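Every protein chain except one is present and positioned as in the full complex.
We just call them A, B and C in the order they show up, numbering each chain from 1.
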Amino acid sequence: MRVAWIGLGAMGWPMAKNLKKAGHEVLVYNRTEAKAKAHADAFGTRAVPLEAVADAEAIFSCLPTSDEVAGVVEALLPRLREGTLWIDCTSGEPEKSRAIAARLSEKGVVFLDAPVSGGVAGAEAGTLAIMVGGDEAAFERARPLLAALGRRVVRVGPVGAGHAVKAVNNTLLAVNLWAAAEGLVALAKAGVPAGVALEVINASSGRSFATMELIPDRVLDRSFPLTFKLGLLAKDVRIGGRVVEDQGVVSPVFHLARELYQAAARELGEDADHVEVVRMVERWAGEAIR
Amino acid sequence: MRVAWIGLGAMGWPMAKNLKKAGHEVLVYNRTEAKAKAHADAFGTRAVPLEAVADAEAIFSCLPTSDEVAGVVEALLPRLREGTLWIDCTSGEPEKSRAIAARLSEKGVVFLDAPVSGGVAGAEAGTLAIMVGGDEAAFERARPLLAALGRRVVRVGPVGAGHAVKAVNNTLLAVNLWAAAEGLVALAKAGVPAGVALEVINASSGRSFATMELIPDRVLDRSFPLTFKLGLLAKDVRIGGRVVEDQGVVSPVFHLARELYQAAARELGEDADHVEVVRMVERWAGEAIR
Amino acid sequence: MRVAWIGLGAMGWPMAKNLKKAGHEVLVYNRTEAKAKAHADAFGTRAVPLEAVADAEAIFSCLPTSDEVAGVVEALLPRLREGTLWIDCTSGEPEKSRAIAARLSEKGVVFLDAPVSGGVAGAEAGTLAIMVGGDEAAFERARPLLAALGRRVVRVGPVGAGHAVKAVNNTLLAVNLWAAAEGLVALAKAGVPAGVALEVINASSGRSFATMELIPDRVLDRSFPLTFKLGLLAKDVRIGGRVVEDQGVVSPVFHLARELYQAAARELGEDADHVEVVRMVERWAGEAIR
Partner (left out) sequence: MRVAWIGLGAMGWPMAKNLKKAGHEVLVYNRTEAKAKAHADAFGTRAVPLEAVADAEAIFSCLPTSDEVAGVVEALLPRLREGTLWIDCTSGEPEKSRAIAARLSEKGVVFLDAPVSGGVAGAEAGTLAIMVGGDEAAFERARPLLAALGRRVVRVGPVGAGHAVKAVNNTLLAVNLWAAAEGLVALAKAGVPAGVALEVINASSGRSFATMELIPDRVLDRSFPLTFKLGLLAKDVRIGGRVVEDQGVVSPVFHLARELYQAAARELGEDADHVEVVRMVERWAGEAIR
């Protein structure tokens, strides 16, 4: 199938490659053209100007926020053809996705939101979890393409539902991580090494992805590798806050998390890794988690 | 070894049995005497009055709070013999345990706090995680006994450290569960069934014991079995709040959790199961997690 | 001047009367027509069908939320005449007001948001505080009309600014009231009567409108008169939360207040008086503020 890919960031780069490896013809577009050319040279995809994207049967977007997606949709709208499938892998906003879907439907283009989870490693290996929002028929059309990108591909509901699930997932990560940092830094001050505390917690009911993966792998050795920017997680937590708010759910925990991550992004910078929020907790406690 | 067990509640009952099965002579004391007699009849332990407990080489206590432990310690103090080992499996308070340890040391009795994790099922099967606070030598003496009760037995630090780790673990459980409920009820209102959302979240970074075990097993089928009372978890979260506060750790998430669980215990009753806090989130949202 | 008034609720009723008393010709419209007729009978205003409102030089709206305002604007739009002044006294939303203003400007109608503070008593007496958003020239046109309604009439900024200030004011009220309730109920449990505590607090730095007016007048005597519905304050606090969020302000206190008032509105009902949130704090504390 002729497929187009918009956005060759940390995630988009290996995902577009995996589509090509699966046998598809892949047109790639990136705002910085050199990156698209490098992708074409490396993987046999084809670097194209934005307008050429409209020729594809399926268009993927993988951009920082829904606003950039809305921007390229507007730019391409006059050229889009009826029956095209638009699959948005951005970690976007449900409400904005519904607006984008409505706009695309004016030209007969069908929209799916299909954000992913699993990080750069999962993108590289084609083992991402993909949560898809949109109608059933469109999902069935997209499924063979998505199979090249991830191992767990689930339709979770109507347009916007994919983004909502992604935002909730990432807010849970954010909450679980911050809480773990509060507890572990207190234990460290009380003389319990974090590694020892985690040995127990990870065999008990307090465990989470944060205590089982992030803190052992990235905090205890003080490596804090940059894999997912704090600014992007803070954005996801803002979207998570909007999801619960739009549904009229009393959500003190989600909203506190939003404020804390926003404060941390201000203090540590949007470009810090998301796990570095631990440093914020440590700074306020006067002790490191070790 | 001659061992005494004080407190035959939901956890203490099978734990005392496991000590007996491991070949120890086990004296059991319970405030309601009939319960001790029933235990003796069922497992071949020996029901004794409180003062007889002082004859054991090792005394276990497994009571609702540190206050009850302090009470029996005071009652037994005149009879306690030098060299006795006191192992407290209560989910107690670090500060109070330090006071109890000091009091016991006046008579040459050595104190370990050894709270457990794993629930009634783990207690029954002898597969508990046990987090021990106290000195190294005492821990080595206790280890063979604890091996009959749990599979993962870890000395985490000085007296009080076991209770601190337990309180932190349970506060993490409390936070992770409440946050998951907020997110899942919002998704349910947005048209995403909780089972579908969890399929993705549990393959992603938002997962925790709450999303992997508690909600699938107890909430989705609306069974909410009573395995651990809300009032007890609320108490543990209060202790968790005290741990972070005593260490001067800025802990907005821990403290918010404490207030929410206290409110939920007021609304739902101390005797509700801890997972029923989900009902509080649902009530405020006007929607169930299904 | 020929003036129209849309919405004869608790506030709108006396405000429309004051315009009439100031010598203006006042057309009144209310969804329930009988109410408009009663107003006309009582004060010499003129009850009219909605479409007749378009004939006025200035149109006031005073409705539950911005959504109702948007509704009547759409209904009237075809008939509205260039140069008409639309003054919205609703406690509305800045963003929606900006959209309404844009819509009205298509027909050459100028919009001011002009929410009020001072309650029914202030509305009756014509002593309201009125915070106006909109352009300077429109404000100067509106000033003589607003002078009939309030004593302190201030232009606070562009369209939406009036609603933003109102929402912030009411959120501060909400925060100050809840915090006072937490403190006073704890003091009551500790044996300090609330009246005694307030004698000191109101001479000290902890004082606020809540401690100086609301609690002495309505809580200590347990009267809790219905003057402003909890559901409406909860709505204002939601708008307050949106104001700080839209400006990217880290606002843990505003957002916590929003969640608490939303929970209280669920538990106590939207129709309870706003001061009854004190009952929520009391219920969770097991003690009354007396």
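What we mean here is this: contacts are C-beta pairs under 8 Å (C-beta built on N, C-alpha and C of every residue); 3 or more make two chains touch, one makes a residue touch a chain.
Computed from a predicted model, the values in this text were never measured in an experiment.
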item: Candidate in contact with the missing chain, chosen from C:G108, C:G248 or C:G269; value: C:G248
item: Hidden partner interface residues of chain A, rising order; value: 252, 256, 262-263, 266-267, 283-284, 286
item: Interface with the unshown chain - residue positions in chain B; value: 241, 245, 248, 250-252, 255-256, 258-260, 262-263, 266
item: Hidden partner chain, residues of chain C it touches; value: 94, 117-118, 129, 131, 152, 154, 156-158, 160-161, 164-165, 168-173, 175-176, 178-180, 182-187, 189-192, 196-197, 199-201, 203-209, 211, 213, 240, 243-244, 246-254, 256-257, 260, 281, 284-287
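Just so we're on the same page, only the chains that are shown with their structure count from here on.
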item: Identifier of the chain whose CA centre is least distant from the whole-structure CA centre; value: A
item: Rotation angle superposing chain A onto its copy chain C by C-alpha atoms, nearest 5 degrees; value: 180
item: Chain A and chain C, separation of their C-alpha mean positions in angstrom; value: 40
item: Interchain centroid distance [CA atoms averaged], chain A/chain B, Å; value: 37
item: In chain B, residues with contacts to at least two other chains; value: 252, 256, 284, 286
